[in-house]
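With one protein chain removed, the remaining protein chains of the complex are shown where they sit.
After this line comes subunit A, so read on.
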Amino acid sequence: MIIEARELSRSYGNTPALREANLAVRAGEILAVMGPSGSGKSTLLHCLAGIFTPDSGEVWFRGRRLDTMSDARRTELRRTSFGFVFQFGQLVPELTVADNVALPMLLGRTRRRDAYRRAGEWLERLGLAELGGRRTGELSGGQAQRVAIARALVTGPRVLFADEPTGALDSLTGEHVMELLVGLAREEGTTVIVVTHDARVAAYADREVIVRDGRVTDPFAGQVAR
(Lines give C-alpha, C1' and ligand atoms only; values in the text may rest on other atoms or scores of the structure.)
Protein backbone atom coordinates (compact mmCIF):
# COMPACT_ATOMS: atom_id res chain seq x y z
CA MET A 1 0.00 0.00 0.00
CA ILE A 2 1.28 3.44 -0.86
CA ILE A 3 -1.10 5.38 1.36
CA GLU A 4 -3.32 4.28 4.20
CA ALA A 5 -5.81 5.79 6.63
CA ARG A 6 -6.32 3.91 9.91
CA GLU A 7 -9.26 4.70 12.17
CA LEU A 8 -9.29 8.37 11.14
CA SER A 9 -11.59 10.72 13.02
CA ARG A 10 -11.94 14.45 12.52
CA SER A 11 -14.62 16.87 13.68
CA TYR A 12 -15.52 20.47 12.92
CA GLY A 13 -16.61 21.77 16.31
CA ASN A 14 -19.21 19.29 17.50
CA THR A 15 -19.87 17.95 14.01
CA PRO A 16 -17.97 14.78 13.17
CA ALA A 17 -16.77 14.62 9.55
CA LEU A 18 -14.80 11.38 9.79
CA ARG A 19 -15.56 8.53 12.20
CA GLU A 20 -12.81 5.93 12.42
CA ALA A 21 -12.45 5.82 8.65
CA ASN A 22 -10.18 3.22 7.10
CA LEU A 23 -8.79 3.22 3.58
CA ALA A 24 -5.83 1.57 1.88
CA VAL A 25 -4.68 2.49 -1.61
CA ARG A 26 -2.27 0.47 -3.72
CA ALA A 27 0.60 2.08 -5.65
CA GLY A 28 -0.49 2.97 -9.18
CA GLU A 29 -4.16 2.51 -8.35
CA ILE A 30 -6.80 4.98 -9.48
CA LEU A 31 -9.39 5.22 -6.75
CA ALA A 32 -12.67 7.14 -6.77
CA VAL A 33 -14.00 8.36 -3.43
CA MET A 34 -17.75 8.89 -3.71
CA GLY A 35 -20.50 9.84 -1.35
CA PRO A 36 -23.20 12.43 -0.72
CA SER A 37 -22.42 16.07 0.03
CA GLY A 38 -21.14 16.50 3.57
CA SER A 39 -20.31 12.80 3.95
CA GLY A 40 -16.66 13.50 4.77
CA LYS A 41 -15.02 12.57 1.47
CA SER A 42 -13.14 15.86 1.01
CA THR A 43 -12.05 15.79 4.66
CA LEU A 44 -10.69 12.28 4.09
CA LEU A 45 -8.77 13.50 1.03
CA HIS A 46 -7.32 16.45 2.95
CA CYS A 47 -6.25 14.20 5.83
CA LEU A 48 -4.62 11.71 3.44
CA ALA A 49 -2.77 14.57 1.75
CA GLY A 50 -1.51 15.96 5.05
CA ILE A 51 -3.43 19.22 4.64
CA PHE A 52 -5.61 18.48 7.68
CA THR A 53 -4.44 16.73 10.82
CA PRO A 54 -6.93 14.15 12.10
CA ASP A 55 -8.18 14.35 15.68
CA SER A 56 -7.30 10.68 16.06
CA GLY A 57 -6.14 7.83 13.89
CA GLU A 58 -3.14 7.49 11.63
CA VAL A 59 -2.14 8.30 8.05
CA TRP A 60 0.69 6.29 6.52
CA PHE A 61 2.51 7.15 3.31
CA ARG A 62 5.09 4.69 1.96
CA GLY A 63 5.74 3.28 5.41
CA ARG A 64 6.01 6.66 7.14
CA ARG A 65 3.53 8.18 9.55
CA LEU A 66 2.25 11.38 7.96
CA ASP A 67 -0.07 12.76 10.63
CA THR A 68 2.67 13.11 13.24
CA MET A 69 5.21 14.79 10.96
CA SER A 70 6.14 18.43 11.55
CA ASP A 71 4.36 21.03 9.43
CA ALA A 72 7.60 21.77 7.59
CA ARG A 73 8.14 18.11 6.76
CA ARG A 74 4.57 17.67 5.59
CA THR A 75 4.79 20.79 3.43
CA GLU A 76 7.93 19.41 1.86
CA LEU A 77 6.24 16.06 1.24
CA ARG A 78 3.22 17.71 -0.35
CA ARG A 79 5.52 19.65 -2.68
CA THR A 80 7.66 16.70 -3.71
CA SER A 81 5.43 13.62 -3.51
CA PHE A 82 1.87 14.84 -3.94
CA GLY A 83 0.03 16.64 -6.71
CA PHE A 84 -3.33 18.38 -6.43
CA VAL A 85 -6.14 19.17 -8.83
CA PHE A 86 -9.19 20.95 -7.47
CA GLN A 87 -12.46 22.03 -9.02
CA PHE A 88 -11.23 25.56 -9.77
CA GLY A 89 -9.29 28.46 -8.35
CA GLN A 90 -5.98 26.69 -8.07
CA LEU A 91 -4.04 28.66 -10.68
CA VAL A 92 -2.49 32.07 -10.05
CA PRO A 93 -4.35 34.38 -12.44
CA GLU A 94 -1.59 37.03 -12.56
CA LEU A 95 0.94 34.49 -13.84
CA THR A 96 1.20 32.95 -17.29
CA VAL A 97 0.35 29.34 -18.02
CA ALA A 98 4.04 28.42 -18.18
CA ASP A 99 4.72 30.28 -14.88
CA ASN A 100 1.93 28.34 -13.18
CA VAL A 101 3.23 24.98 -14.34
CA ALA A 102 6.82 25.85 -13.47
CA LEU A 103 5.81 27.22 -10.06
CA PRO A 104 6.06 24.00 -7.98
CA MET A 105 9.58 23.46 -9.30
CA LEU A 106 10.58 27.09 -8.77
CA LEU A 107 9.42 26.80 -5.15
CA GLY A 108 11.78 23.86 -4.83
CA ARG A 109 15.35 23.94 -5.85
CA THR A 110 14.98 23.34 -9.55
CA ARG A 111 16.90 25.77 -11.74
CA ARG A 112 14.72 28.27 -13.54
CA ARG A 113 15.75 27.12 -17.00
CA ASP A 114 15.08 23.45 -16.16
CA ALA A 115 11.74 24.32 -14.56
CA TYR A 116 10.51 26.10 -17.68
CA ARG A 117 11.85 23.38 -19.97
CA ARG A 118 9.92 20.73 -18.04
CA ALA A 119 6.85 22.96 -17.86
CA GLY A 120 7.02 23.28 -21.65
CA GLU A 121 7.25 19.51 -22.07
CA TRP A 122 4.18 18.96 -19.91
CA LEU A 123 2.22 21.66 -21.65
CA GLU A 124 3.00 19.94 -24.92
CA ARG A 125 1.78 16.58 -23.54
CA LEU A 126 -1.48 18.23 -22.61
CA GLY A 127 -1.89 19.95 -25.96
CA LEU A 128 -1.28 23.40 -24.45
CA ALA A 129 2.10 24.24 -25.96
CA GLU A 130 0.76 27.34 -27.71
CA LEU A 131 -0.81 28.77 -24.56
CA GLY A 132 2.34 29.01 -22.44
CA GLY A 133 2.44 32.81 -22.61
CA ARG A 134 -1.24 33.39 -21.80
CA ARG A 135 -2.45 34.47 -18.41
CA THR A 136 -4.56 31.78 -16.80
CA GLY A 137 -7.47 34.18 -16.39
CA GLU A 138 -7.85 34.11 -20.18
CA LEU A 139 -8.32 30.33 -20.37
CA SER A 140 -11.50 28.30 -20.76
CA GLY A 141 -12.48 25.99 -17.90
CA GLY A 142 -11.19 22.92 -19.73
CA GLN A 143 -7.88 24.57 -20.62
CA ALA A 144 -7.44 25.73 -17.00
CA GLN A 145 -7.95 22.19 -15.72
CA ARG A 146 -5.43 20.85 -18.21
CA VAL A 147 -2.93 23.43 -16.93
CA ALA A 148 -3.76 22.33 -13.38
CA ILE A 149 -3.06 18.70 -14.36
CA ALA A 150 0.27 19.71 -15.90
CA ARG A 151 1.17 21.60 -12.74
CA ALA A 152 0.13 18.69 -10.55
CA LEU A 153 2.17 16.13 -12.48
CA VAL A 154 5.24 18.18 -13.40
CA THR A 155 7.07 17.30 -10.18
CA GLY A 156 6.54 13.56 -10.72
CA PRO A 157 4.37 13.03 -7.65
CA ARG A 158 3.69 9.59 -6.19
CA VAL A 159 0.07 10.44 -5.47
CA LEU A 160 -2.27 12.81 -7.27
CA PHE A 161 -5.22 14.07 -5.20
CA ALA A 162 -8.14 15.39 -7.22
CA ASP A 163 -11.24 16.93 -5.64
CA GLU A 164 -14.15 17.18 -8.11
CA PRO A 165 -11.71 17.91 -10.96
CA THR A 166 -14.46 18.17 -13.58
CA GLY A 167 -17.11 19.74 -11.34
CA ALA A 168 -17.08 23.05 -13.21
CA LEU A 169 -16.93 21.60 -16.72
CA ASP A 170 -19.52 20.41 -19.24
CA SER A 171 -19.76 16.65 -19.91
CA LEU A 172 -17.56 16.43 -22.99
CA THR A 173 -14.86 18.74 -21.63
CA GLY A 174 -14.96 16.85 -18.35
CA GLU A 175 -14.45 13.56 -20.13
CA HIS A 176 -11.52 14.96 -22.07
CA VAL A 177 -9.93 16.22 -18.84
CA MET A 178 -10.45 12.84 -17.12
CA GLU A 179 -8.99 10.95 -20.10
CA LEU A 180 -5.89 13.12 -19.93
CA LEU A 181 -5.60 12.93 -16.16
CA VAL A 182 -6.01 9.16 -15.98
CA GLY A 183 -4.00 8.45 -19.14
CA LEU A 184 -1.01 10.50 -17.97
CA ALA A 185 -1.21 9.15 -14.42
CA ARG A 186 -1.09 5.59 -15.77
CA GLU A 187 1.86 6.44 -18.02
CA GLU A 188 3.70 7.92 -15.05
CA GLY A 189 2.65 5.20 -12.59
CA THR A 190 1.08 7.86 -10.36
CA THR A 191 -1.54 6.80 -7.83
CA VAL A 192 -4.71 8.87 -8.16
CA ILE A 193 -7.31 9.50 -5.46
CA VAL A 194 -10.23 11.37 -6.96
CA VAL A 195 -13.14 12.67 -4.91
CA THR A 196 -16.26 12.92 -7.01
CA HIS A 197 -20.02 12.64 -6.88
CA ASP A 198 -20.08 12.09 -10.65
CA ALA A 199 -20.42 8.46 -11.73
CA ARG A 200 -18.91 9.23 -15.12
CA VAL A 201 -15.74 10.46 -13.41
CA ALA A 202 -15.70 7.46 -11.06
CA ALA A 203 -15.96 5.19 -14.10
CA TYR A 204 -12.38 6.12 -15.01
CA ALA A 205 -11.12 4.68 -11.72
CA ASP A 206 -10.04 1.09 -11.02
CA ARG A 207 -12.42 0.93 -8.07
CA GLU A 208 -14.51 3.16 -5.87
CA VAL A 209 -15.26 3.49 -2.19
CA ILE A 210 -18.24 5.24 -0.67
CA VAL A 211 -17.99 7.65 2.26
CA ARG A 212 -21.18 7.92 4.25
CA ASP A 213 -21.53 9.57 7.65
CA GLY A 214 -17.76 9.77 7.93
CA ARG A 215 -17.15 6.07 7.36
CA VAL A 216 -15.65 4.40 4.30
CA THR A 217 -17.32 1.39 2.73
CA ASP A 218 -16.09 -0.75 -0.12
CA PRO A 219 -19.27 -2.30 -1.50
CA PHE A 220 -17.53 -5.28 -3.08
CA ALA A 221 -15.43 -6.14 -0.05
CA GLY A 222 -16.55 -9.60 0.95
CA GLN A 223 -19.59 -9.57 -1.34
CA VAL A 224 -20.31 -10.63 -4.87
CA ALA A 225 -22.82 -8.67 -6.95
CA ARG A 226 -25.75 -10.69 -8.22
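FYI, contacts are C-beta pairs under 8 Å (C-beta built on N, C-alpha and C of every residue); 3 or more make two chains touch, one makes a residue touch a chain; residues count from 1.
What we mean here is this: contacts and distances are computed from a predicted model.
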item: Chain not present in the shown complex, as UniProt names it (candidates "Rod shape-determining protein MreD", "Octanoyltransferase LipM", "Class II glutamine amidotransferase" or "PadR family transcriptional regulator"); value: "PadR family transcriptional regulator"
item: Which of A:Asp67, A:Asp99 or A:Glu208 contacts the chain that the document leaves out; value: A:Glu208
item: Residue numbers in subunit A that touch the chain omitted from display; value: 36, 175, 179, 199-200, 202-205, 208, 210, 217, 219-220, 223, 225
